[in-house]
Every structure is written in C-alpha cells, then in structure tokens.
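Shown here: the complex without one of its protein chains, the others still in place.
The letters A, B and C name the chains in turn, as written, and every chain counts its residues from 1.
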Amino acid sequence: MSATAHRVTAPFGTRPVPVTSRQHHGPYVVLACADTAGPRPAAGQFYMLMGTRWGGGEDERPFLPRAFSVLRAPAGTSELQFLVEDVGPGTNRLSELAPGDELSLLGPLGLGYGGPREGRRALLVGGGVGIAPLAIWQDQLEGEVGVVLGFRDCNHAAGAALLGNARVATDDGSIGHHGLVTELLEDELDIDTHAEVYACGPPAMLEAVRLLCAVREIPAQLALESGMACGFGACFGCVVPTKSGYIRLCVDGPVLDARSVDTVVFAGGGH
Amino acid sequence: MSATAHRVTAPFGTRPVPVTSRQHHGPYVVLACADTAGPRPAAGQFYMLMGTRWGGGEDERPFLPRAFSVLRAPAGTSELQFLVEDVGPGTNRLSELAPGDELSLLGPLGLGYGGPREGRRALLVGGGVGIAPLAIWQDQLEGEVGVVLGFRDCNHAAGAALLGNARVATDDGSIGHHGLVTELLEDELDIDTHAEVYACGPPAMLEAVRLLCAVREIPAQLALESGMACGFGACFGCVVPTKSGYIRLCVDGPVLDARSVDTVVFAGGGH
Amino acid sequence: MSVEFCGIELAHPIINASGTFDAIAARRVFADQLDEQFPFAAFVSKTVTLAPRQGNPPPRLWELAGGMMNSIGLPNKGLHGYLAHDLPELAALPVPLIVNVMGFNRDEVAQLVRAFAEHEAVAALELNVSCPNVETGLVMGADPREVVRLLDAIRPLTDKPLIVKLTPNASDVPAVARAAEQAGASALSLINTIRGMALHPRTGAPWLGGHSGGVSGPAVRAVALAQVSAVCDAVQIPVIGMGGVATGRHAHELMAVGASLVAVGTESFRNPAAGERIAAELELQSPNTRIPVRGNLG
Partner (left out) sequence: MSVEFCGIELAHPIINASGTFDAIAARRVFADQLDEQFPFAAFVSKTVTLAPRQGNPPPRLWELAGGMMNSIGLPNKGLHGYLAHDLPELAALPVPLIVNVMGFNRDEVAQLVRAFAEHEAVAALELNVSCPNVETGLVMGADPREVVRLLDAIRPLTDKPLIVKLTPNASDVPAVARAAEQAGASALSLINTIRGMALHPRTGAPWLGGHSGGVSGPAVRAVALAQVSAVCDAVQIPVIGMGGVATGRHAHELMAVGASLVAVGTESFRNPAAGERIAAELELQSPNTRIPVRGNLG
C-alpha cells in the first residue's frame, strides 16, 4: 500500500459493546454501537464482529467472527457504525441485533485508505454493501469528492443515502443510470483526470475499476474482501495473490494499491 | 408400568408451533404454545422441544432437542404448556422464547400416569420443576387429590401456584413447612393410607418417596428423568436400570411403577 | 430418484444409519404414521451380536458442539432374540431390510452371517467391524489384513450383498476399503463414529458409562466427506456415505464424491422424519452441482 495508508492499532482482545441502534436502508442494516474503549479508526479499516447468540444457524454456523468495514465513526463520539447485508448465518445473526443487545468486537484492524496524492480529486467508487468504507472516507476527506455507486436495483440503491452527493447506477435501471458504476466512473474521469480512485465492491466491479485505472494511469486504492478467521494475522487464511506473492489481507490490506495486484478476481475472494 | 399407564401416540415428525405466551413463576418460566396438529397428551407424557435459535451457547450447545413434561393441556383447546427451569444452554434458549417465536416440537411421547387403583386417593408429590406433570394430572383426576410440593426456597415455591391446594415445604423454611416434602407426604399417608402416590422431582426426593411407599406398601408411580437424545426409542441413550434390566425411559417411561426399580438414584439420571 | 443398490430396488438414496432408528419402538410411538411415512428407502437394523447384550451403563449420551457422543454399547437381544422377535416385525416394514451384525471373532461373525443367509426378509448384511477382535486385539476394521481374513471366512457363506462398515479411526481407511473390495465385499459404508471422550463437569471422572464414546453429527461431517471421497477414489464397489448429514445438500455432497447411498443417523434424533425431508431436498439439488460420475450403483 502507499506510504500514506493508515493503521490505527487496536486494543488487545475482543471487547463487548452495546448496540445502540439498528436502521434499515433497503436490504441493508446499519448497526451502531458505543465503543468507549476503542480508538477512532481510520477509513478503510475493519472490525471482527460476533453476536452473543452465535451459532446454530445454517450448518450449525456461525462459529468464527465476521469482518466488517467501519461505515462511520463520528469524531468526538464513541459511536461505530457498520453496514450489514444478510448473506449467510453470520450476517443473519448480526442483522437481528437490536438496541440493548451486546456485540463482541475486535479492532480497528488492517490498513485503511491513504490520502489523495499530489492534490488529486478523490473519487469514491462503491458497489453494493461495498459502499461502507467510502462513507467514513467521505466524512474524513476535505474538499470536493466525487461519489459513484452501483447497486443491483432501486431497493438496494437505498444504501446510496449513506453517502453525500452520490451518482447512482443500477443493473436494472430502476433508479439512476441504467448500467455499470464503472460507466459513471469513466464519466467522472473524463471531466477530471487528476483523480485518485477509492473503490470497494464485488470482485468483478473492482477488477473493472482496476483495469480502467491501469489504462488511464490513475492511482487507485481498492478495498478487497476474503474469507477471514481471525483478522489479526494469526491464521494465514485470508491471503490474496499479489505481484509479490500471497499477502494476508487482514494485516497487509484490506486496502491495496491497484498496481500491486495482477487481478482481484481469484478463487475464494469477495462475495 | 401398570396396565393403566397411558400412551397417546404422536404425529410422525417434529412440527413447528407458535409460542403464545411466556410467564414467570419465580425462577420458572411457563411457556405456552398452540399445537393445532397434535393430539391432547396424557398426563405424564412429554415432548421434545427445540427453539429455532438453537446452538451457540455454553460449549457451542444445545444441539439436540430437550425433553419436557407437559405441564398443562387444557381440554378443548390446542394449547400446550411447559414449565422450564433454566439450568443449561437448552433450557436457557427456551426460557428466552417469547410470543410469536417458533418452537419445534415432537410428541406426545412416553407413557403417562395410570389412574389410581382400587379407589385410592391420589397423592401428588412434586419437587422443584418436577411439579410439571402433576399439574396436568391434577386437572384430569376426579375427586379430592392431595398435593405436597417441595422447593428450595420461597422464590422457587412460586411454582406451587401452578397446582391447586398444595401443601408446600421448603429446604430453608422461608415458606411453608421447613423441611422435606416427604415429611408432608408422611403426614398425608398417616391421615389416609388408601392412597396411590404420583411423584416427580429430583432423584433423591423420588428415592425417598419410593422407600417410604415401599415400607408402607403404598403403590407409587414415579416420573423419572434421564439424558435423552431422541425421545422416541431410537438412540438407546436414555436407559435406566430396573429390576428387569435397562429400559429406555423415553418409550417405557418416564412414569415407572415404584416396584419395578431397586433405586432411582443412578449415574446419569435426573438433575 | 429411484436407485438400485447391489441389486436392491430403492425408492430413493436415503437410508438410516445403523443404531439410530428403532422402527419397532417408533411404531409404538407414532402408530400407523410410521409405516405410512416411512422416512428411509431401506431399513438398517441396529447391530446384532450373537449373544444378547444389555449395553453400557448410563450415562450413554454426551452433547457437544454440533453433534453428540454415545457409548450405547450395542445393546440387543442377540441373534436368537432378534430372529424370534424383531425380524418378523421388521420384515413387515414397507422397505427392504439390511441387518447389521458384529462378532467378537471371525467365528461369531460367520455364525451370524450363516443365520441370516437363509432369511428372505434380509436384503443385505452390513458388517460392523469397528470392534477389537478379542483374539488378536486389533480393531478388525482398522487393519486391512484383519478385514481380508474376516471376509475370506464369511464371503462364501452367503450370496446376499455384504456391506463392510468401516471405522474412521484408522490411519489409512482407503487401504482397508481396497482390502475389503478385493476380499469380496459387495459394498462399503462409512463413517462409523469417531472415538472421543468427555469428563463429568463436576467430578472430572469420565462422563460416559462406557468411558469413551463415538462422536457423530454435523461435527464429523467434514471428516466423513474426506473419508468417503478417499474411499470412493480407491474402490469400484458402491459406497454408502454417512456422517453428519442433516440436509439434502449434505447428502448430495457425499454423492458428488462418489457415494451411491447416503445414511442419516444423528439428524433423526432431532427429527424422526428427517430422512424424508433430506430425500426431498436431495431431489431438488441443483444440477449445477457436480453429480456422481461413477457407475457404481452395483
């Protein structure tokens, strides 16, 4: 990652935090909690989350904690927000949590985004639940920021309200631009090439962003996903292939410089 | 069991039923559900229960369903009531269920109580959560019935309200007779020997009842407990030693004639 | 989804695992509904031994993460009790009957096989070889040579299909499988339970009356899949896969690695009708998932 990539170190050990609110945005749930014992995270960092009613779901899972980018960490508060899409037993349990419930949390973890280099305009590109780390990043960035977001449909596009001034694309055209978010990205880059791209989303989207930026020689920072057991470098399970071999995404990512990888589409990565 | 012991057969397979109410009686929870697909059970029969949020508790349990005597099954309704004491991960999950939640249920199972023989007076003897099968039995019995119940303390004795006209003993004397429920039983037997005793409770209590009735040559039907995996004779796990060897408590009990056993205190039995 | 297994017609590929369903007790509990909705395509009896056994002292059960452990100790009425009392009742079931037998030495197994060979109601025999040979001290099913010696002795005794049930507690299960195939086994079944132990939470003494026990249920599913896969790669004869199956997808996965039939054990304890549900779910499995390619339906 670039020299500017940011890591806030974490308190050692998981800590229980109270859930303070749960809000629905289309199919997504925004879960807020009060993390009085932890530091304010950097944008792009993530936490490992676990509910107190873990286990007993599909195939008797979940057992391990689950990784979530921090969606928002309002300065001057102890609040942490996460964006959860129910895709399996872990996210299912987390989506059910309500104010008063307890959440077990480890973090902040990983390397976050680095600031735009050489006075470039920040351009945030998100797909689906991948918009999460872009919200906190928009909160922290100064000056005008471009935001283009892609969703499956109008229902999912409800998530766009979590960022400011977002241009939206949907696969089915039910709202915003009918097509791919990378088409909106091309638009933005046509207007201003002096940009640094910050992307998070499904592998196919990230790969399109990577290619597009590679061709136009635009620096891009990609927040990837991979299956994780621990989140703090202990299990060696979360590796992704890079030009310098496998790296553990939890400690050497999740934000990677687009130029460090040959592709972001690989077995076991992403959703 | 005596020839009068009663078995109502069960629909094949577990069925989901809605929880309709949850009430606290001291440390006990009375869970009611609407079992529209099942028959009315006999007193002393039991059901295997499982919540939809099973698993993930202490030691990643519960996994198997749990056995519960039916507390009450009001005639002319589809309601089933169970009395739950939170003693581990399974009862813990069940105690948390609230109206609207779903319960998975198999039953009625096992052999229930047989009616009093030779015009004897029914004398119900319960200890702790073991009062459950006595409530439905009291509902079904005709004529005057004696009820003596033992509890740890005044808090637990709140359960006595579930039966009518009960005489109560507590270990700490905080309410009712200060002493053992078997002392109340002796009282009752001193008044009327022509009795048939129906008992359910911890092994030590049942053993005391068994001995007392053996000495006085009073017929007694004891509802026992043992660890169960299936409840329908499939696993051979719930055996208890009787004079004729091991029997599966789930199909040949849980109600046993006191004369069929040498003792009810054995490894792996009861609480 | 009807299938043929060792010449036996089955309505679907889901059967019960030995010792996890007592059809006779279930008839007492569920009355006619059991036969009407019988959840398995064949019925496998609990292990029958030559002499009656009362089984291990309680406690016999222990619950664990995603499964359970048992030390039931093979209680059964013995060969003669089974023939007199159980066989007639089981012969009346709406599905073919597979009898599981175990002997503590070769001669005992031979006696059992000989006794069942002549009974028409018995469609096949399953040999439980997860026990120590009292003569050699070796677990018959953990050692390829023991299995060959056993099959050499009993294969000539019957034309009925002989299914050898393998133990997972072995260094090289495929080697045992190959040995059984070469010695004339008609089919293989696995996995039996995995050896485990638990202590009494308060006293620290062994919890199970039988001291150690066998682990089953979802907790062993990944281990079962690995062993079934390795065995299917090693032999040509049909394989009955089992271990932690709770859904049609689980059954489908065992078949995807080569199993011809799938047995359901522990899941029946959570729901006696589980076999029926699993068979229905299996039928709905997406054809995207790789389907068995081995022509091994015997």
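Definition applied: contacts are C-beta pairs under 8 Å (C-beta built on N, C-alpha and C of every residue); 3 or more make two chains touch, one makes a residue touch a chain.
If you're wondering where the values come from, they're calculated on a predicted model, not measured in any experiment.
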- What shown chains does the left-out chain touch? A, B, C
- Item | Residue touching the undisplayed chain, where the options are C:D22, C:D86, C:E108 or C:E253 | C:E253
- Query: Can you list where chain C touches the absent chain?
  - Reply: 62, 64-67, 69, 139, 142-143, 169-172, 194-199, 201-205, 212-213, 215, 217-223, 225-227, 229, 244, 249, 252-253, 256-257, 286, 288-291
- Those residues of chain A which, in the complete complex, touch the missing chain: 7, 9-14, 50, 55, 59-65, 104, 106, 109, 226-230, 232-241, 245-246, 248, 251, 266-269
- For chain B, which residues touch the unseen chain? 59-60
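By our rule, only the chains that are shown with their structure count from here on.
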- Inter-centroid spacing, chain C versus chain B (mean Cα positions, whole Å): 35
- Item | Centre-of-Cα separation between chain B and chain A, whole angstrom | 53
- Item | Multi-chain contact residues (two or more partners), chain A | 60
- Query: For chain C, which residues are shared contacts with two or more other chains?
  - Reply: 65-66, 218
